[in-house]
Structures are given as C-alpha cells and as structure tokens.
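Right, one structure below, let's go through it.
Yeah, one chain of the complex is gone here, protein chain that is, but the others are all in their spots.
Right, chain A next:
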C-alpha cells in the first residue's frame, strides 16, 4: 500500500503531465507557425558581408578577377603585367607579362568569360585567356592559375589610342568593337573557317562604323536613309542592299549628316555577337545590329539619360542592358516587342535601381542570376538585383574603383581602387530575387511586353529568370474556392434545413450517410473528377447546361403527382419523405437531359458547343476546368457545411418553433423566418469551415485542373492553386533555396488564412452555444 504522501505526489505529478499534454496542441499550432515563419523570413533579408579583406597592389590596375572558390585572384596592371595573388596569404603566386609595346599602356579592358580583351594607348588589341585549373594530390587541392592564348591585332588606319573596347567570341568567331581617342568606332570581326582537315583559315574584317553615330536630329520626319558606311571602306560596301531596306530596318529614322559627332563614352556587345550598344556623352544609346559584319546598321537611338551615359553592361543572358549615367542613375533596359516600331522591337526602360551620388563607372554582372554590381566615382559600390529592383548591399571604398569584379559564384565582390588597394568582400546573398513586389506584384520580366503576374519557378537554361509571383496562385485558390462554395453552400444549407426541419424521423439515418461522405478521401474525388467527370463533361456538356432546367421541371412534376394522385399524401406517402420520393424524378431528369443534350447542341449551340462558347462568349473550354473542380470540391465541402449547419438548426429551441407555428405561420415560414436566423451563426461558421477546407484542398485541385497558372475567371479553364503548387514543386525544391522558401511562404499564407477563418468560426460557434443555453 502506497503512503498518502506518495499518492498525493502522484496526483500532483499527473496533474502537471496532463496540463502539459493538454497544452501540447497549443505548442503544435505555435510550432507550425513559428517554424514555417522562420523558413520564410530569410526571403526578405538583404545581403550581408561576411568578410572583408584588403591587399595592396602597386600601380594602376585595369582588371581583377578570382576563381570559383575565391582562393586566387588575378590583377592586370596597365603596363601589361598579370599578377596572381593568393587570397589566403596575400602572397604573389605567379607573374606574367603581356607583350605590349614598351611606350604604351593598357587603356581599356573587356572581360568575356575567361577571355580578356585589352586595348592599348597605341591602338593595338591584345587578347589573353586566364584560367584556373585544379590539381589533386591525394586530398589536397591546388589551384593553378594560367595565362594563355595571347594574341594581338593592330587597328588599320591608325587612329590613335583605344579608349574603350568590347568583345565577345565563341569557338570560331570573335567580334570586337573599339572606340578610339579620336572618336572613331571600329568593328573587328574574325572568323575561323574550319576546313575538313581541321585547320582553320582566319578571316578578319575591320570596319569603321563611326558614320552610324553621326548626330541625328530627332525632330525631322523620316527620310530615306543615307548609307551608314558612306565614308570609309567603300570597297567593302555591300551593293546588294538597297536603301529602302535599310530604311525599314532603321526605325528611329534619320541620320542627317551634321558635323558634330557625339562623343562615345561606352560600348558593349552581346554574346550573340549581334547587338552593339554605344552610350554617348549626351545621354543617348545607339543600338547597332552587327549580325552582318560587313554591313552593320543602326536599329534605333534612344535617349536614356539626361546626363552622359558612363557605363554599360549586360546581365546574365545578355538580354537586359544596365545603363549607368553621369548623375549616378542605374537603369535596366531591354528589347521589348513593340508594334509601333518598324523592327517590331524597341528598347525600353524596365527597371530602376537606387542611384549613386556620382557618375557610375563600372558594371559587372553575376554569372548566376540577374544580379549586378555597380561602382561610382565617389567610391560607392552597390550590389543590385534587376528583377526585384533592390539594392541589396551598399559598400564604400576609400577611393574610386578602377575596376570591379563580381565573383563567379556571386558570393564575392572585388575591386581595385585608385589608392592601390585590392579590396575583397565575401558576401552572402541567398535570396536576391524576392521582395514583396516580386512575390505579389507585377514585375517586368525579360521577354515580356509589360509588367505581369507570372509564376514560373524553373526554366531550361542557366540564365533563366525565376518568376515567383504568388498572385496567380492565390488567384487560382480563390477561383477554385469560390466555384466550390457556389455549388456547396446552397446545397449544404438547404439539405441541412430540410433534414433538420422536414425530414421524417424514420429517415434520420440519412444524416450519418452524408457524414460518411465527409470521410471520403479527397484523392478518390480528385481521381474521379479528373479521369471520369472531366472527360464525361466534355462529351455531354450541352446536357449539363440543360440539366438544372430539367431537374426543376422534374420537381414540379413530382409535386403535381403528389397532389393529384389519391394515394399520395397518405400512409407511407406522408410528408417528410419528399427527398426519397424525388429520387426517380431527378434520375429521370438527368437521363432525359443527357438524351436531349445532342439535340440541344445541334439546335441552339450550332452543333458544336466549343465553337459556340468561343464565338459568342469568347470563352475557351479546357477538359479539366474550374467547373469540374467546383463540383468535386463541392462534394468534399457539402458534408462539412451540411453537418455543422444541421447541428445548429436542429438545436434551435423547440419553444421558438412552436411559438411561430402557434401564431399561424406555415412550417416553411417558421423554417425561414425563425430557424434560419436563429441558427445563422452556426451556418456562418459552417460556411467558414467549408471555405477553409476548400482553400487548402490539394489533391482535388491537383488532379482535376490543368495546373496552369493563368488568371481568368472563365468557368471552363483550369487554374493552379497554392496548395497544388506546393505539392508539385516542393519535392524538386532544394532545401534552403529561394523556391523552397517561397513555397513555405505559400503554405504560410494558407495557414494564416485558415487559422483566421477557423478561429472566427470556432468563436462564433462557442458564442452561439452560449446563446442557445440561455434561450
């Protein structure tokens, strides 16, 4: 026998265990919220610097860069020396000298992957390749930096030093454009024509295209265009191109030859080696098509800035162009389809980033995403992301950055400044592409005509721009929910009203039957909706349209039978069994409408309902559409609404009903004027809980819609709901990545919505219970 003390102790211990256990559900709900929130939270954080290093260099630096893992950096000085620096120790690992003439210096550098193109003060163009290879000795890894493939080209018709250079190339072709100190722009294209034996024949073209940049007057009406290369290289002039064609290709019109050529300040060429952009001191941007190396032509000229254009650079994928100007503005432009322009495309400003306080001098784009780094003369450095239009990080260096490099994995920024310092910042920037605006608002993506809501989380290429707007998914969820509720609410509530007020007692077994309907796994409903109902409905759609009419008709017929035939209304055929009595009539109505569907289609829908829909209503018909989902989800929601509102209605105190009937009201009047209003809080919470169920329903929407994230209210097209989207995409989302967190955000939205709805419904129900107990 245990002592009393022991027993009391057990009692107290048990009390605490049970209290804790009881509170466990609260903890679970809290844990759900907190954990999901913690996964979502980093989405809106900006970048941080984890480490900052400074190394010293000696002399003006023209270019810097580092390897993938940020272990070794190269520094290119203006005298042609390349130095490799270990970023662990700061020691110089290796030196290389580019063979530039002794009395000249490098004045301009362009980076094309690992190829560096250098322009010199005496008008020569050098090309080198810088590679970092790795070797393994057991488990030890060493990085071997190397400079290779040095070659050079002089400019024809020596025109002074090179001021700026841009170059892109692949295995066989290289296209380079330079502008010189005496304001000439020269295009150099070299092509290696592979013969069958494998040796290449190198073919090189140099073409002065300065003529394309002659000052234009934009006010004049379009006139036939002067040939772009009327001055130089007449021998290379293509005779096959008539002037009218040139005019068509040249939307912005006119090149009237005025003497004052604008000063070119920056040049950049895209990786397709087709589009050359040049910024000028007057804030204009020239777009020149160089796909035909012999006959480049001006496509358009756009005023991109009030001040001078000071830096140009492409984002990953070479579709978006970053323009930095002398007043510090940073904008992203791209070619957008435009029916107004004759080429069908026009350059438009799509993103605006935070301004620097001083002229922008350097731009380097990420090789991972649509991020880029800009540096201005005042030493400020911004880390930007184009799609989300956010400046994630603002850094400052003591002096102006002479060159800038965004590391290959987009996790570091390196600059060399005018005070002979090499600065390196290690950064973590996990989710640059998400802001509230990109998650919920309209965003102007590459390749789109205007800002739009788009969900497209994965793409085929590396330069894919993730489109993570949740708006289409929220829209889809709302669309599905609304159609489901339109079907479920009236049926659920009226069936509950009938069951609670009019159904004969011997038939109360119907209630548990409908409750079992609630236990039906949604995967079964989804399967039937997707593979049975959807094809069936597609086949007998006209019958579906006329079905409600025939069902109404059959009910009228049933009433008529009930009233006129003498046997009805007596014995077994008493009131309260209408629902059973109606079964054959409604089945008959369904059968008849299916039989007559074809005839109806032939008579009223011109023989083909799809064409009729698209012709008269402008609607498209998909097999798996919102109507199918509405019916299937209605099926899932009806029993919920039915059970809860039936409970509320049958709990309405009898005294109220009796009073109403005693005052002479008919049963129907009593039901509508007394029972419904009294039970309305219960009905409200029933609808709320039904709503919550429909919002979160996953399998039905997954299986019965096409899962296309489109936004239209058409009843006959599909949609993509938040819940189905999570189910489809989370297995492929890497843990901790942006998509992973965005999907957690989607589930947070679902959680919060249903939490509010359920809490409201539960509170209302509790209040109602209290009120009933007082009546």
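The criterion applied here is as follows: a contact is a pair of C-beta atoms (placed from the backbone, for glycine too) under 8 Å apart; a residue touches a chain by one contact, two chains touch by 3 or more; residues count from 1.
To be clear about the criterion, contacts and distances are computed from a predicted model.
Novice: Looking at UniProt, which of "Phosphate transport system permease protein PstA", "NADH-quinone oxidoreductase subunit C", "Glutathione-binding protein GsiB" or "Phosphoribosylformylglycinamidine synthase subunit PurQ" names the chain that isn't shown?
Specialist: Going by its UniProt entry, the chain not pictured is "Phosphate transport system permease protein PstA".
Novice: Of A:698, A:714 or A:738, which sits in contact with the chain we cannot see?
Specialist: If we include the chain that is not displayed, A:698 is the one touching it.
Novice: Which residue from A:499, A:625, A:717 or A:738 sits in contact with the chain not drawn here?
Specialist: Among A:499, A:625, A:717 or A:738, only A:499 touches the chain that is not shown.
Novice: Touching the absent chain: which residues on chain A qualify?
Specialist: Residues touching the hidden chain, for chain A, are 7-8, 10-11, 14-15, 17-19, 21-26, 28-29, 31-32, 35-36, 39, 490-491, 494-495, 497-499, 502-503, 510, 512-514, 516-517, 519-524, 526-528, 530-532, 539, 551, 555, 558-559, 563, 578-583, 586-587, 607-608, 635, 638, 642, 666-669, 671-672, 689, 692-693, 695-699, 702-703, 723, 726-727, 730-731, 735, 743-744, 747, 750-751, 754-755, 757-759, 761-763, 766.
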